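Here the complex is missing a single protein chain, while all its other protein chains stay put.
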Amino acid sequence: MDTLTIGLVGSGFMGRAHAQAFRAVGGLFDLPLTPVLDLLSDRDAATAAQAAAALGFRRHTGDWRALVADPAVDVVAIATPNRLHAPIALAAIAAGKHVYCEKPLATTLADARAMMAAAEARGVVTLVGFNYLKNPMIALAREIVESGDIGTVTGFRGIHAEDFMADPAHPFTWRCEPDNAGGALADIGSHILAMARHLVGDITAVAGRLHTVHPGRPVMAGAAGTRPVTVDDQAHALVEFANGATGTITASWIAQGRKMQLAFELVGTKGSIAFTQERFNELRLYQSGGPAGRDGFRTIVAGPEHRDYGAFCPAPGHQIGFNDLKTIEVKALVEAIGAVRAGRKAAAYPDFRDACEIERVAEAIRVSARERRWIEVATV
Amino acid sequence: MDTLTIGLVGSGFMGRAHAQAFRAVGGLFDLPLTPVLDLLSDRDAATAAQAAAALGFRRHTGDWRALVADPAVDVVAIATPNRLHAPIALAAIAAGKHVYCEKPLATTLADARAMMAAAEARGVVTLVGFNYLKNPMIALAREIVESGDIGTVTGFRGIHAEDFMADPAHPFTWRCEPDNAGGALADIGSHILAMARHLVGDITAVAGRLHTVHPGRPVMAGAAGTRPVTVDDQAHALVEFANGATGTITASWIAQGRKMQLAFELVGTKGSIAFTQERFNELRLYQSGGPAGRDGFRTIVAGPEHRDYGAFCPAPGHQIGFNDLKTIEVKALVEAIGAVRAGRKAAAYPDFRDACEIERVAEAIRVSARERRWIEVATV
Amino acid sequence: MDTLTIGLVGSGFMGRAHAQAFRAVGGLFDLPLTPVLDLLSDRDAATAAQAAAALGFRRHTGDWRALVADPAVDVVAIATPNRLHAPIALAAIAAGKHVYCEKPLATTLADARAMMAAAEARGVVTLVGFNYLKNPMIALAREIVESGDIGTVTGFRGIHAEDFMADPAHPFTWRCEPDNAGGALADIGSHILAMARHLVGDITAVAGRLHTVHPGRPVMAGAAGTRPVTVDDQAHALVEFANGATGTITASWIAQGRKMQLAFELVGTKGSIAFTQERFNELRLYQSGGPAGRDGFRTIVAGPEHRDYGAFCPAPGHQIGFNDLKTIEVKALVEAIGAVRAGRKAAAYPDFRDACEIERVAEAIRVSARERRWIEVATV
Partner (left out) sequence: MDTLTIGLVGSGFMGRAHAQAFRAVGGLFDLPLTPVLDLLSDRDAATAAQAAAALGFRRHTGDWRALVADPAVDVVAIATPNRLHAPIALAAIAAGKHVYCEKPLATTLADARAMMAAAEARGVVTLVGFNYLKNPMIALAREIVESGDIGTVTGFRGIHAEDFMADPAHPFTWRCEPDNAGGALADIGSHILAMARHLVGDITAVAGRLHTVHPGRPVMAGAAGTRPVTVDDQAHALVEFANGATGTITASWIAQGRKMQLAFELVGTKGSIAFTQERFNELRLYQSGGPAGRDGFRTIVAGPEHRDYGAFCPAPGHQIGFNDLKTIEVKALVEAIGAVRAGRKAAAYPDFRDACEIERVAEAIRVSARERRWIEVATV
């Protein structure tokens, strides 16, 4: 079987998740290509060497440009600080590599668009790491929506809330830098925007409100001096969808007690779906028209009858984990590249174009918050 | 012990709930006055006679004007269609009666203000039926907020969703009439607005979106002809509070599967509270700073250590019901009137002034939705 | 309409609950007779006088014998310490009164049987206060079982756990006295035995284990001296039902954190039901054979389509409370007496015979625990 040679840039949390996913995917799914962990780059050669050994890569380099230019590399996987996404991706595309990039795609909408344009012009396969879309229960949710079994979607109330920045003594980090895709909306809100788009379709207009709750944070842990923060700790938006649905979106990284509340309530004319990532092996479904007095939300537990779950476990209720979502994500990339190699037209999902749409909505929310009026997303 | 003579106008669902509450309250609480179910009026004498017998009133009348004018009546309890709230309340106040009025206070903000002004000028006690505020677990929530134990409130995400109008075949009713306080926002959204104000304080600015999902409904059940609907089936708003908190409010009566989702997530700088009326004998509380690895939302179960619960049951976890909330509500009225009779200055909560504030926010949301811009509540 | 004159013995928690229920029931249900709170007795005249005033009884007495003998009294409601149930009930039956008795029916099985025999010989209506059986959601559970929609019941796993005796410093009380129906099994375990019988049918054999976790308790709060405890703090049993089902029963009053965990999981060949009294307005139902991948337990929320709920509230999800269960219980009594007065044969449920069966199973568990072998309930 043909191989797919992986070059990974970055070996932090997300880099490790990529490595793990590429390592696992072949044993779990029947793939057209076998991923090979080949070359790893990091900020310097020593770091890269250590990471390559730990994560099972054959080679390493302290220079991402060398990785991108390496003829043996088929896929450039980008798990760097956000600011590097654009230069690395653009260089990789220019070198004809397929690109797997973490979200957010870029730190400006202009960069994101340039990346999309370059990728489409060059015809490479791209994939962006909105891994929560890969959950079998979200696949089920989308299937239910598309089947029409809950009628037309009319309402969506979504949130992504965590509490890792809730403590005002949490120091200033790159996440607080506005030109580094900082802020709750950009950092985690993009996941719920991606989810909304995945399930309901394009968002066409927004009214947003950004809120910097802690306007200064220590320059470093325990330091006395503070550094001003201008990005949002929480963000709220009213949204209108192309299909006529309306709703709200919230993002917060100061939501005390919430660890991974990527959650939504989706209402259709004949039923509803409710979900939270904190119990992501479950989906709650209500369908109207059931027997009187016996209706209610049913809690569906993930099992092999749901897309991709069976690859991990043949028994229901045993549960998949976060890293498994990443493995499913990687599968989409390998399949798309396999198809392209076989001469078929194929794209992975969500690709750079999808990610641009998500970034565009986030940008529209920012503009709306600034101008205190509704913004048509198409104008951004 | 002195008595408090009740005149009840209306014997539908809410009228019955009033009667039940006045009948039960004396056996449960130690009150300064004993409520006496005296006079009941309804649309005609026959209906009133039957209701008076069923609900245990001594007398009846087919004319609410007679009830309001009756010198024996101390309290006029109004449980009529919304349109009658204002004329009955104004007449009752003019006659020097205390007034217990169901929400919404009136069908226009102007009427509500006139009612408030009249009541305050005449010095009568007023109470408006936002019964969900009377829940012992909501008392606990407010106590927690006021104690500062969860820091400063910075976020509020509230909803009141039900599904009684979800079926597009549900006929046009008075709830669909704009001049009768129709629409999801006015009809049930006012409860979550009241809750937000109760726990976080005044809302100062809003950006709203009203959505009529089903623009026509059958003129009556099973009829072929439809009648246009202009009120909202669902409403969304961004809100800013006087204390600086921000958040979202949603109201919907088409939320399939939701029976009584009056729910909120309230975030403070040191903790969070989560609640849903569908499990109203529970409150979920998170406080930061707990032992590492053992933190989490705790589910507090209502018990006698929570305000008013012990009057119903000395054992925790046994649960109070909807009608018990109404009984607690009535207690507030009887206590306030008792205090006034004893020469003290007293008000029940929420009174006409409180209700006006709630109506004002709802109106601001409507204006905002029309004009597609933020509205300062003070300007309405 | 004819009246039904109530004589209530005892004005503690349960006495008040009786009074409240008799007072409320007429305004909520369409009854053949109107209950009248007539005569209240308590340990002495002063206590009785005060309670009669507070609870709305016309008359009072310090002597239950006088109450039982009073010709005006139709129903004797017994809410006294357990030890008095038998003498009062037997005297009331001898006087031809209908009897409404709190559980446990008596402190010995022999007494319980004597009470049953006397009542049946005299032809009076009896009712025992297993109020949790009156929950509309339990009515639904029974309906589902009887419909065959979940096939044949094959398993039952029940528990009644609370924590009011969990603190070893909790003083010795009458609940600790073996000859006063003390112990977790007798005191609260009887509720889950009643529930098991209600839903699955008679229990035919048991293997039990009683466990006195705290063998001594302070003679009174804060006292240094302790008094030996011989009754069970927790009890466990294996059970076999007449229909072939098997399962387990647990009772505990030391289950830290549990306030009202009267809970069960009932398994049938085609579905399952799960319930806990801590969320008693919900029932969880699973039915096999649903669409692949969309199956799951559904959470049914109590509403007017469920038996008796609509009398309290016309809207689903608003919830009934503990006292409302007591009101539904009282309704059964009034209806049965009404039927008897109208010349029909009628019994309330659960009556003295039902209660005897429940006591018999508890006794069999005690015997089994002592002898460390299975006991056929029929032999007790």
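Order of writing sets the labels: A, B and C. Residues in every chain begin at 1.
Here is the rule we go by: a residue touches a chain if its C-beta (ideal position, glycine included) is under 8 Å from a C-beta of that chain, and two chains touch if they have at least 3 such contacts.
The structure presented is a predicted model; accordingly, all values stated were derived computationally and were not measured.
Touching the chain that is not shown, out of A:279, A:341 or A:373: A:279 (per the contact rule at the top).
Across the entire complex, the residue among C:254, C:311, C:358 or C:377 in touch with the chain not shown is C:254. Note on the undisplayed chain: of the listed residues A:162, A:187, A:295 or A:329, the one touching it is A:162. Touching the missing chain, out of B:142, B:298, B:341 or B:373, is residue B:298. Touching the omitted chain from chain A are residues 13, 16-17, 19-20, 23-24, 26-28, 54-56, 162, 164, 258-261, 277-281, 301, 303, 312-324. In the full complex, chain B makes contact with the omitted chain through residues 140, 144, 285, 292-301, 303, 305-306. Residues of chain C in touch with the missing chain: 150, 154-155, 157, 159, 161, 163, 166-168, 207-209, 211, 213, 233-234, 236-238, 240, 246-248, 250, 252, 254-258, 265, 267-272, 286-288, 295-297, 372-374.
The definition used in the following text is that only the chains that are shown with their structure count from here on.
Note: centroid distance chain B to chain C, computed from Cα atoms, is 35 Å. Computed from the mean C-alpha positions, the centre of chain A lies at a distance of 41 Å from the centre of chain B. One simple way to say how far apart two chains are is to compare their mean CA positions; for chain A and chain C this gives 54 Å.
Each of the following residues of chain A touches two or more other chains: 295-297.
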